[in-house]
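A single protein chain has been removed from this complex, and every other one stays in its place.
Residue numbering begins at 1 within each chain, and the chains themselves are lettered A, B, C and D in the order written.
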Amino acid sequence: MKRYIARRLMQGAVLLCMVATIVFFLGRLTGNPVDLMLPEDATAEDRAALTQTLGLDGPILDQFAIFVGKAIHGDLGTSIRMKQPAVDAFFDRLPNTLVLIPWAILLGMLLGIPLGVVAALHRGGLLDRAAGTVAVLGVAMPSFWLGILLIFVFSVELGWLPSGRMGGPAHYVLPVITLGTFLVAGFMRITRSAMLEVMESEFVKLARIKGLSEAVVIWKHCLRNALIPVLTLWGVFVGNLITGAIVTETVFAWPGIGRLTYEAVIYRDFPLLQAVIILKSILILSINLAVDILYAYVDPRIRLA
Amino acid sequence: MTPDAKGETVLEVRDLHTHFFLRRGVVKAVDGVSFSLRRGEVLGLVGESGCGKSLTALSLMRLLPKGGAQTIKGEVLLGGENILECTPAEMREIRGRRISMVLQDPQTSLNPVFAIGDQLREALLRRKRAPLTRAPHAEVMKEAVAALRRVEIAAPEQRISQYPHQMSGGMKQRVVGAIAISGEPGVLIADEPTTALDVTIQLQYLKLLKRLQAETGMAILFITHDFGVVGRMCDRVAVMYAGRIVECGPVRRIFEAPQHPYTRALIASVPKMTGPVGRLTTIEGQPPSLMDLPVGCRFASRCSLVEQRCLDAYPGTVRVGDEHTADCWKATPA
Amino acid sequence: MGSKARVRRTARVPWIPIAIISVIVIMALFAPLLAPYSPIDQTLRDKLLPPAWMTGGSDKYFLGTDAFGRDILSRLIYGARVSLMVAVLALTVGGGVGLAVGIVAGYVGGAVDSVLMRLVDAAFTFPAILFALLLSVTMGQGLGTLVIAITLLLWASFARVIRGEVLSLRQRDFVALARVRGCSAPRIMLTHILPNVLNTFMVLVTLNIGVVIIAEATLSFLGAGIPPPTPTWGLMISEGRGRIADAWWVALIPGIAITLMVLSVNLFGDWLRDRLDPRLRQL
Amino acid sequence: MFRKVARVFALAVVLVAGASVPSRAQDQKGTLVFAVESLSAQTLDPILEGRPGNAVYQAVMYDSLVGFDLEKGGIGPGVAERWELSADGLTWTFFIRPGQTFHNGDKLTAHDVKFSLERQMGPGSLASAAASMRRTIKNIEVVDDLTVKVQTTSPQIGLPAGLSRAVAPEGAIMPKAYIERVGEEEFRKKPIGSGPWKFVRNVPGDRIEFTAVTTPHWRGRPHFKDLHLLLVPEESTRVAMVRTGEAAIASIGPETMLGASRAGLEVLSVPGTMQAVFQFWGTYKPEVKDSPIAKARVRQALSLAIDRKQVIEHVMNGRARMPYPFATFGYTDYFSADRWEKWAAEAYRYDPVLAKKILAEEGYPNGFELKFANTALPGTQFMVDIGTAIADMWTKVGVKVTIKHYEWGSFAPMERGDQAGLIGWASMYRTAGRPDAPWRYDGAFSPESIQRLLGDKENCQEICQDFVKTSRALGSELDKTKRTALTDHMVELTANSWTVIPILEGMGYYAINTKKVGQFAPITGRHELGDVFERIPRPEQKPWKK
Partner (left out) sequence: MSAPLQDQGPPLLRVEGVRKYFALTKGILFTRTLGHIKAVDDVSFDIRAGETLGLVGESGCGKTTTSRMILNLEEPTEGRILLEGEAIHGLQGDALRAYRTKVQAVFQDPWSSLNPRMKVGRTIAESLIVNAWGDRAAIDERVRELLVQVGLRPEQAQQYPHEFSGGQRQRVALAAALASRPRLIVLDEPVSALDVSIRAQMMNLLKDIQAKDDVAYLLVAHDLATVRHMADHTVVMYLGKIVERAPTAALFDDVRHPYTKALFSAVLEAWPGQAAEEIELKGEVPSPLDPPSGCRFHTRCPYVMPHCSQREPALREVSPDHFVACHLFE
């Protein structure tokens, strides 16, 4: 296991280097933040001065060398727009996103897994198709559209829920629904197919031969096995959620890293953008690693291998 | 020990029909199977793949695969009670306690995510009718160890906390056996339990089964395609072909004087360890499609002795000897 | 061998989704014939008319008009064209690259596999939407940018699934036998592996049509899609989102269109998967 | 890194931190919530925010040296009550309003003014005019506690305007003693100003909270107890928040205006703050000599093809007006506003027939192909709409328009300080009005500028040279009449060149929930509300009107 983790960490490091390099050069191609920071009638002189202040004037390779040198020491630069260390900006906002994600996953699982089980139990039947349709509806609706509709219905028309921003528990409802619905289909599909596979297996037959009740057979023997592939999805989903957060956080004025990312692109805040992408990659990689370790815990075949 | 008299019939199957209802048609996988099983006896059910022997077993357990399989006719009398008429709840009570089963593939028969002990525990608790969660753990585990010891697993105390993937195939099949017999069932169905095992391990397992049977007096329905296993294990043997039992009788009689041409050909086609090495006898052709069965004898198209009447009508079951029957026009009644 | 009769109960053919998909495809193909107006022609005086059946609606505009007085029905019809074009292009390019990478990585294995799979991991780590945003900012908005961006979003997931399939195919005897018969590696990949992953590929394509359409819409929402006035469904929602309170039809109608379309292709894809490859459990 | 992670999780646990606010005078109560699409840098150090328009949140807590004329727009008294220019035009003297204090009780004196201006000019400053201030300001001298003298290297007529918030936040006055005592880091964490609102908390990416000063303030003592500025990038969400009362005021665009007013919200528009313009880069360059748009008449025809009234009516929901010539607004000093208003009404009329006729005369009876670059700053979706509408109008006179939308930051020619990429194109963007037109004109037309619309150093022909001459003269002309004449000449030159053509004027829109705030009016020419919050009454109070 240790060896496995070590290897994964190594791979992660290589990956991060790739990501960092791509981001650096791509970011430099996308435009210059100077113009966004200056009024339209700034003079060429103002422009040059600001470019120098921001350290954007050297040859790009020199800039890259400086970037790498600092990055090794954990300094991913200072946000041009917010004038604070980019790493700090990221970690300031990260909790706001992190409090959203578990709820979204929970919502996805609470709806998706039972739907998947029901669909598998009624394979090919009406309930299967109904469950499938309900679940797929989540992926079929663009999340920004869903978010706007939810605000319009539940906040503006009905006045039940606040329409945006972080706040008390009520503030979580709409963003979590927006973020979580698209997971339902994923969880449902994988639960369904895993259940179908497991339900055909010999050990389920043996469990029935033992005379166990149908509930124990389905919810203990089948589901526990079916949950293993469900778990592998977590890694993918968290990645999706972090990306999906860009849209959700924009719609709901949620001050998380999704919004931060979007702003970093829009304002060409290179250091911030680099930091956000690199730190996000670290986040996704660590979550994937954590999921794999968890996976090993759930599946004894891996744990004890 | 139950006070059953030796030779008492514990399981009787009468005219069992289990069909698959598919959109393409009806697959008559089990199409009129009858046999009986006596206490302490091993009945071999032999046949080639697709002849319906496994489905017969699953029909007896009422564990038909999903997707259109249905027992439409017949009786399965377990101790005189037709279990086809039981409610699902009653059937759960019967399974594992009065009739149990060992499956073919030891690799997939155990749930990979639970320790061996857990899986045994479920079965043991069932026997005690105790709620799954409330029995004292230590006591049940002690019983689980005993159950493993009974199937000759070395160091059962350690094995109990292991997971299936940590065991060899032979060992897993023993655990499956331990689970299957933990409810002291009167009838055990063994569906090709040794097919996936190496020959030396197979021998160990068969001997174990024999011993367990001697200890408990259970009746075993032993499903196999291997005449060697039949010869070693069984008291009587029923030969199945295309959904029907075509011949049934004591093992020695079947081997020495098979009455059905299919049985005869089948035994002849098996390569032998002794005797001359020459061309093997073969059965040409293929078994008929279970979706489109002929009206006459199902073996007629491959039979070397075929006559017109074989094609016209299915031959009845003919008593050809003491406890020996054959479904053939040419069989001579005893 | 037991007498286990292997039966697969196929789900019923999803006629309603197929009908919806057909309607949309026909809309896309024959847009100039079907659309009552030009999708970009503005009539500012007729702006924000509600659908014909509502009070204030005009018979001229069945689904109403948007803020520029453009006919929503016509835009919807032409929008189908753009959405499908993006889907076809992105799936051809992204799916094709993923297919090739998956086959090579899975079959060749070893270092090649490691390198390719690390690339796939990198693609998964790198937020694709972000990449698309960056790209649209770098290259300017447009169909090409959009297709490249969505391609980058797709190829890795294709590659990963296909590779998994190839790994299990490689274990099959016919692949070893092909080597024994003297087939070269490229030949085996082309004649033995490729035809056997095509089912999986088709299922992936179907299930990903929805992903592409949503991605296109999302990028339009974030201002990185196909630029106006070209009608795309995502752009229509984006343009109408501010008016949801007073002119709901501008955003709601394309939203429903996207939802129906994606729902249909997904249900169709689910069915296809059940039919062709029930083991396939990818999203 | 570990500490950071630990902090993150600690924060994640504490979701909402309740802040206890001490009780205060009865006449200040409630919270004024303002939702805005961008808080830009969201920093409260004035030297770290370059764009004036985004500094709405700094205006709340800092006063600037020069303020506004609340009635007419343009500049007016601020921290300095009045200012005067020496006869040689090289020294500005500012007279500080007495009795001003910072939030920590320190007196605001001329020392703070000198300190602030020097800090804005300093090397760490990102202020947009830092470079030009360094170049033009020779010396800053504290005469006494309430008097400051600023000496410039050459006459700088526009200096007071440059130190007002109407142009740039460079005039913000910071507490010298405090910053010197606690250092820059601490100042940025706990900023202190002299404005009517005190800083409470800054949650990056989410909001900034202020609380009202309890003492009287020359800008007005706030009626609300607290002020929250919320960052809500999605416009429909902002409107929704005003509808639900979660916010009292939100910045909006024309596209949500109708919905907002139908929903019973009041829609406020700020007159004359910005222009939508389209312009042609490098028309004088040899490589575009044969291009249709190298001809001024063709460019004029394109202007005639635009139905501005339609755009104002339908795209802007009637909340905009016909423009003056480029970047000249009603409140601009030294400028014959009436004359140009009349001129513009005629020149910018809608006459597609004439447009077609001109095109035919110039040799394009069947139109020509035109590439049209449309740029929009974040939060100005309506610019895309305007561009789309105009492209359609041009199409209707036979011009085949290919429209391409850019974000401001990716507007390639701007970023390189070179228009190579857009030569031969029409391009459109939004420009802010300036109280001092010459400054804005210099940035657009002079051969040294970034845009150099009339000519560059290699190609500076007649008009270009005339412009340079006029512009130089304006820089040092102290006589008001002569100055007006020069300004008018400059406007005339550029307007008749048809290189920059305004479309409409006035964009600063807000949706207001009247149950949450009382009646108030914005400051003309000041499209953000940073200097108005303290005057906004509570709903039950009497309206604040200019």
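Everything that follows uses one rule, which is that a residue touches a chain if its C-beta (ideal position, glycine included) is under 8 Å from a C-beta of that chain, and two chains touch if they have at least 3 such contacts.
Since the model is a prediction, treat every value here as computed from it, not as a measurement.
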item: Option from B:240, B:267 or B:300 whose C-beta touches the chain left out; value: B:267
item: Selected residue (touches chain absent from view) among B:74, B:170, B:243 or B:296; value: B:170
item: Options B:63, B:77, B:203 or B:306, residue touching the unrepresented chain; value: B:203
item: Positions on chain C where the hidden chain makes contact; value: 1, 172-174, 176-184, 187, 191-192, 195-196, 198
item: Chain B, residues in touch with the chain not shown (by the definition above); value: 48-49, 154, 168, 170-171, 198-204, 206-207, 225-232, 251-252, 255, 265-267, 269-274, 277, 279-284, 286
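One rule holds in what follows: only the chains that are shown with their structure count from here on.
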item: Chain C and chain D, separation of their C-alpha mean positions in angstrom; value: 43
item: Distance from the mean Cα position of chain C to that of chain B, given in whole angstrom; value: 51
item: Chain centre separation (chain A, chain D; CA means) in Å; value: 37
item: Interface hub residues of chain B, defined as touching at least two other chains; value: 65-67, 104
item: For chain C, residues contacting two or more additional chains; value: 9-10, 137-138, 241, 244-245
item: Complex interface listing, chain A residues touching chain B; value: 123, 199-214, 216, 221, 224-225, 228, 298-301, 304-305
item: Residues of chain D touching chain A in the complex; value: 1, 4-5, 7-9, 11-12, 15-16, 35, 40-43, 45, 48, 50-53, 123-124, 126, 128-132, 135, 167-168, 188, 203-207, 230-234, 236-238, 240-241, 243-244, 246, 263, 377-378, 407-412, 414-417, 429, 431-432, 434, 439-440, 442-444, 448-450
item: Complex interface listing, chain C residues touching chain D; value: 40-42, 44-45, 47-48, 67-69, 137-138, 140-141, 223, 227-229, 239, 241-247
